[in-house]
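Note that this is a trimmed complex: some chains were dropped, and none of the rest were shifted.
Labels run A and B following the written order; every chain starts at residue 1.
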Amino acid sequence: MKQGLPTVLYGGDYNPDQWPETDWDDDIKVFKQADINSATINVFSWALLEPREGEYDFEKQDHIVAKLSQADFKIVMATSTAAMPAWMFKKYPDVARVDYQGRRHVFGQRHNFCPSSPNYRRLAGRLVDQLARRYAGNSHIVAWHVNNEYGGNCYCENCRRAFQEWLKQRYQTLDNLNQAWDNNVWSHTIYDWDEIQVPNELGDAWGAEGTHTIVAGLSVDYLRFQSDAMLSLYNLEKQTIEKYDKQTPILTNFHGTPNKWIDYHAWAKDQDIIAYDSYPAYDDPAYVAAFRYDLMRGLKHQPFMLMESTPSQVNWQPYSPLKRPNQMRATELQAVAHGADTVQYFQLKQAVGGSEKFHGAVISHSQRTDTRAFQEVARLGHDLKKTGADFKDAATPAKAAIVFDWSNFWAFEYVAGITQDLQYVPLILDYYRQFYQHQIPVDVIGVDDDFSQYDLIVAPVLYMVKKGLGEKISDYVQNGGHLLTTYASGMVDESDNVYLGGYPGPLSRVLGIWVEETDATVPGQTVKVAFDQSAQQYEGRLLCDQIHLTGSKTRALAHYASEFYAGTPAVVENIFGKGLAWYVGTRLDDQGLGKVIERVIDQTGLAGLTSQTTDLEITRRVKNGQELYFVLNLRNESRLLPTDLQQAGFVDILTGAAPKAKLEPWDVEILKRGMDQ
Amino acid sequence: MKQGLPTVLYGGDYNPDQWPETDWDDDIKVFKQADINSATINVFSWALLEPREGEYDFEKQDHIVAKLSQADFKIVMATSTAAMPAWMFKKYPDVARVDYQGRRHVFGQRHNFCPSSPNYRRLAGRLVDQLARRYAGNSHIVAWHVNNEYGGNCYCENCRRAFQEWLKQRYQTLDNLNQAWDNNVWSHTIYDWDEIQVPNELGDAWGAEGTHTIVAGLSVDYLRFQSDAMLSLYNLEKQTIEKYDKQTPILTNFHGTPNKWIDYHAWAKDQDIIAYDSYPAYDDPAYVAAFRYDLMRGLKHQPFMLMESTPSQVNWQPYSPLKRPNQMRATELQAVAHGADTVQYFQLKQAVGGSEKFHGAVISHSQRTDTRAFQEVARLGHDLKKTGADFKDAATPAKAAIVFDWSNFWAFEYVAGITQDLQYVPLILDYYRQFYQHQIPVDVIGVDDDFSQYDLIVAPVLYMVKKGLGEKISDYVQNGGHLLTTYASGMVDESDNVYLGGYPGPLSRVLGIWVEETDATVPGQTVKVAFDQSAQQYEGRLLCDQIHLTGSKTRALAHYASEFYAGTPAVVENIFGKGLAWYVGTRLDDQGLGKVIERVIDQTGLAGLTSQTTDLEITRRVKNGQELYFVLNLRNESRLLPTDLQQAGFVDILTGAAPKAKLEPWDVEILKRGMDQ
């Protein structure tokens, strides 16, 4: 059992090796002004640590570690394996990836190591061994940070061979493989494992990576393999570190919106703590970041680290307007509200060169502290110092869960037909947003999680239903659970072969329906949907299932109200065993989906954290029975605090005073019930 | 002389080798419920038939053939050469194409064999030999289906060498070649055949394939060569089959909108019957499918096979909404109306895997027959059974012809300047639509067809006028024919060299004009056009020719009415010998072009199949002097039957009753004159 973090970390990536040693004291002085207590180091120092193969030079790193330790900083020690030195590319070209276009890359960029390269594995392993042996004893190290933001795929010959081995493990025989990929179609039968090709543009895939393929079974398996191969790299490093340090948590930093290429559910078990790099775009609604945090928290059902974020602007998004006054503080505290136990920035000191030189930092190019951005950093540091003990390790209880699954993500976006507009994440967000708007806490979970602890399982576009999952869902509802699912569900097995006998395949019984066929809306078109006992009409789009009710206790909650299928069911409710299941046959607009959710809330008894309507974000963390309500005004206008939160005797732990009735733009209150509660 | 089809085929692609043998009886039972009488088999079975080089296994195929024969199905026997087994790519990498980006592909996809690969030729030839020898005697086989949907180009070294040989045949000497390609420009002179490169992105071409090149003469020749090389593959298979079977028709299936890469006129002579795969997009107007059918019928001036079509949705178009009730039946009968003697689907049974698993089929994933789609399939089967004898082999007489030419297609889309919006097919469709709207039957013909049998030849954008074509056209008009042509005509010879002395080159005399220069309209701009004796103005765009009248009997029918050339001729009529010729100097809008067509109709005496204005589609097939009028309502609203078709004593052979005066949405009537007519 690993130890946890000793305190709430406030800090982030610090690259003193880019600066003269004479700067370091001044840097630390500035950090302390902002109550920064932690630094992540050594993220990209391989070329300095190993200037020639096998020759290691830790002198500068020793100084850095000593300096930070002396200043009593908590150190997150990275392993430097995410950017390979130039000499490595030259000596061992196989360390570089072959891209989706079939081209071997050369020195440059980062995050471009081939996961199947024996040279990369050997050299990365040896570096980490040196590093871990050297620093394992340092008590200031509170976490080991393996590599950086794993992601992306390689399509080289080494990967092709490793993929063949991976397939042998998975399928045992070519008969099994040919059946799994339905290889009789288009004469794709494989007679020798070595005939198998990687699915890049020269083979079975085409168009943008991850979007089009001839054999979805093959292509989904390739993404599984790549995720596994990357995971084995991670574990190679992890196990090397554990030779020298069995206590300190080890992790890598997850990222993405979410990251399509890494199955984070599969990776989570090997992370001692989940760490996440959060970079919402200027035009992401607030619920999008909230969803990502809930996804991260759900990976281990534990608090996570906000490992990277920007104190001001990112530099690599299309547009990075300034964060408005107090916006930075509010959005960082949003992560805390959803379960973050750290606030860390990329980065602590802004570089003068490289592709991220215009990425914001605590110490900016001006190197001044009388800036708006630094003042906000310092204020937040003060806030965290004051309140950290209250929220650290606090849980975030939820009775509803939304299912997110990477195999499904991959398979669904490979679907050829009947509309080109199939994107997984936005369709999940449709549902997440509903609960967010009602201030109902949700977990975002995987298909292997325990459903029974939830009153409601929301599984939108559950296109791929792997072996056993249909039964698991049925049992859950049978025993009194509630299921909400949608169009494009229950269609294929884990090999992407369609379930025969009628959609939604293994979900048909629990839902009491048969979907005969499905209309695709075309650009500019929507289909009307009407709920019973309501004159108002809503709009469906994307897909419109033609639904037959087959269960004896199945009924339609809404019908289509246009097209030739006007009057047929659009939304269905089924009583199944002791539970209830809902099926939404089209992509309803926000208001229409709200009608469904009202019904679901009514039947499940789920309740929001306020009884009033508000567009403040309200979440809750609970520690030792003590509830903390995070109330965030994530917009540029003021908002009134719901009166039930005003009247309950709350104290705002940020101010120590009673909550203010009005939240200014980007204001935050963290409300704890007073002692008399 | 080959035999014809024994009956109207109703059926389509069937891949029982993707299914357990135990399913087959049930499948056939379902097909029979829909009056399906035919199956196309063995389209993609190479990997099963030849699991290792030279080892053939026909056992399963024998069972399939026996089963279908026993059920008295007509069999269309495909040759399986369109998708190569994985072992072939591994053993002989040259069988795969090198793409336009210069990359050799590997195993995957289909339709990706190099036409110049000696290994592919040898292995495909040997497979077909085995197949033809084995099944030649089976009387249920009514056609041999070679390969599948030929198309696309290869740019490999084998093709480069074969291209050089092809050029030697064509040009004999390098002097001829250098002149044909005007190689003195940009120092492109060739001194050795081996210096000639294929025109892909590494050489003289750039941008999307078929759109930009330095040397159009070279690039057009390369497309000619590739079409010829593919044709030689087809004939290799055809001749192999004919060693064993000289009676049964042999063909491949044409496709596309139309297919840009295959010169179907050059291919038609080697097809015993033309077969076409028809997949109109949801937003293609009805006349677009009609045009394609007329093009197919015109290739041999004979009825054709509707070889593929979908009973419900395709899966590979951007959007595939459900066909509305009765829409499928109507659109399939549209093909029949234009000359199809079969109705065949892709496919009879929907696959569970592969890239087309969501493509519609007669037996869908639900495997149920109580579906809307299956009921429509069965209804159409009944219709065809009832009426097939009436229309099979019937002609489709037309007195007007529209010229479509692949060399022109290629050359025109390679034009650099003076607007980037030059696309051949839409400009042809401008003219086709006019006749369609007037219910005037047209043939779509090639430049080598006999013009003299037509009262009107319509040759829009006849940019490339090969040797002798100018004279042929002049003679045609001289002798009383009528010619309608446009801007961008008569500009280059067959090598894409401009005719000197003034546009439209060899068409100048017959048209009585000289086009001095041409304006290009810019986005958002149109030019006004006014017809004499009419106050209304119409709009021209794309190109606006500056026309001088040079003939003594030439006159302007319309003038530009805006820009600095207002008042100059926009549409011209010329009396030439006993005939008349019209030149339309700009891309007129539909109404403006309608004015031209009115004049053309008036002067040629062409008449529509109804004297009334209607947006029903009306076509005619004639057999043994008996006329059949196909009246199709190809829209989602009801329409009245023109009264002249109501009053002529017609019988609707679909119902056996008098025609209904009102056609419901997607309704069809096939009217035969009653016995008293």
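By our rule, a residue touches a chain if its C-beta (ideal position, glycine included) is under 8 Å from a C-beta of that chain, and two chains touch if they have at least 3 such contacts.
Since this is a predicted model, take the numbers as computed values, not measurements.
Whole-complex copy count, one sequence throughout, 2 copies displayed: 3.
In this text, only the chains that are shown with their structure count from here on.
One inter-chain figure worth recording: subunit A and subunit B are separated by 49 Å, centre to centre, where each centre is the mean of the chain's CA atoms.
Listing the residues of subunit A that touch subunit B in their complex gives 101-102, 181-192, 194-197, 199, 201-206, 213-217, 415-420, 495-503, 514, 516-523, 546, 564. For subunit B in complex with subunit A, the residues that touch the partner chain are 15, 17-18, 44-48, 51-52, 80, 83-87, 89-90, 101, 103-110, 282-283, 312-322, 324-325, 350-359, 364-368, 371-373.
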